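See below for the structure under consideration.
Here the complex is missing one protein chain, while the rest keep their positions.
Read from first to last, the chains carry the letters A and B; within each, the first residue is number 1.
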Amino acid sequence: MNDFRTSILPAAARLVVPVQCVFSIYLLLRGHNLPGGGFIGGLVLASALVLRAMVAPSRAPKFDLIVLSGIGLLVALASAAMPWLGGGTFFTGLWGGQIWLPTVGKIKLGTPLLFDIGVFLVVTGVAAKLLLVLMSQTDESDA
Amino acid sequence: MENLLPIAIGILIACGSYLCMRRNLVRVLLGIMLFSQAANLLIFTAAGLSSGQPPIIAPDKLTIAGPHADPLPQALVLTAIVIGFAVLAFAIALVLRAYHKTGSDDLDTFRRSDS
Partner (left out) sequence: MDFQPIALPIALPLLAVGLLLCLRRAGEPVRHAINILSCVAQAVVAVILYLRVSADGVQALRSGSWPAPFGITLVADLFSAVMVLVTAVIGLGSALYAAGYGTGKFRGYFAPLYQALLLGVNGSFLTGDLFNLYVWFEVMLMSSFVLVALPGGRPQFEAAVKYLTLNFIASAFFLVGLGVLYGMTGTLNMADLSVKIAALGDNGLILSSAVLFLVAFGIKAGVFPFYFWLPSSYHVTPTPVAALFAGLLTKVGVYACARVFTLVYGGQQEFLAPLLLAIGVLTMITGVFGAASQFFIPRILSFHIISQIGYMIIGIGFFTRAALAATVFYVVHHILVKANLFLIGGVIGRRTGSQELSMTGGLYKKAPWLAILFLIPAMSLGGIPPLSGFFAKFVLVREGLAIGQGWVIAAALAVGLLTLYSMVKIWNEAFWKDAPLGDRQPDRKVPFLMLAPCVALAACTITFGIFPGVFLDVADRAAAQLTDPTAYIEAVLPSSPPSPAEP
């Protein structure tokens, strides 16, 4: 791993990573009608994971990120198939009630949100995996 | 803007074509990147430009009033950008690995698969 043992980056990462994690969820939840959504939320979370791994290689994600993407695909597919199982057309939005969350505001619950969560997981898994692998690749050549 | 953007697209395509014909792999990669950006910009321009006219129906109306921006090309371009991003990410990883494996980024040495 590259040498990031200056004190600035770890100190900044300690502050930034938790904020990034919360912010990614915030982006995910407000995404249906406002700027945000699963894709961008996933990218933010992936960058948080990568930043954490950069400052402390031992804290790179221990689970297989590709499995995370697989789960995401299944979640997205489930959101598309749910209306089908209920007798409708694939991808028809099913809505059920709404909840209110502080700062995010009203969230309509339904299959589009589930689909967004699926996208979120896929993007997080793929983007983080990609960056981590590329990071380790460059090191091989530098060493 | 409507006159400027086609010129910008033309320049992008010219630069992209020039870079694509280089022997250096990284330049080829930059070339196809410029190429796909030009394509995205072209979709955007061809579908018509407007500013300050969001395609939003007023709460008390059923149809939209007055001229409005077409939201579809923006969705199309967004999709194309995301796909281009994914392909490019793979391409960069591929070029990096190919460079490690072959020890060269000169396309003229990539002859083993053509015999």
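We take it that a residue touches a chain if its C-beta (ideal position, glycine included) is under 8 Å from a C-beta of that chain, and two chains touch if they have at least 3 such contacts.
Here the structure is a predicted model, which is why all the values come from computation and not from measurement.
In the complete assembly, the contact with the undisplayed chain comes from A:Leu73, out of A:Cys21, A:Leu73, A:Val104 or A:Leu134. Touching the missing chain, out of B:Cys15, B:Ile43 or B:Ala69, is residue B:Ile43. Mapped onto chain B, contacts with the missing chain fall at residues 20, 25, 28, 32, 35-36, 38-40, 42-48, 70, 72-73, 76, 79-80, 83, 86-87, 90-91, 94-95, 97-98, 101-102, 107, 110-115.
In the full complex, chain A contacts the hidden chain through residues 64, 66-67, 69-74, 77, 80-81, 84-93.
The criterion applied here is as follows: only the chains that are shown with their structure count from here on.
Rounded to whole angstrom units, the spacing between the C-alpha centres of chain A and chain B is 25. Within the complex formed with chain A, the chain B residues making contact are 82, 89, 92-93, 96-97, 100. Put simply, chain A touches chain B in their complex at residues 39, 130, 133-134, 137-138, 140-141.
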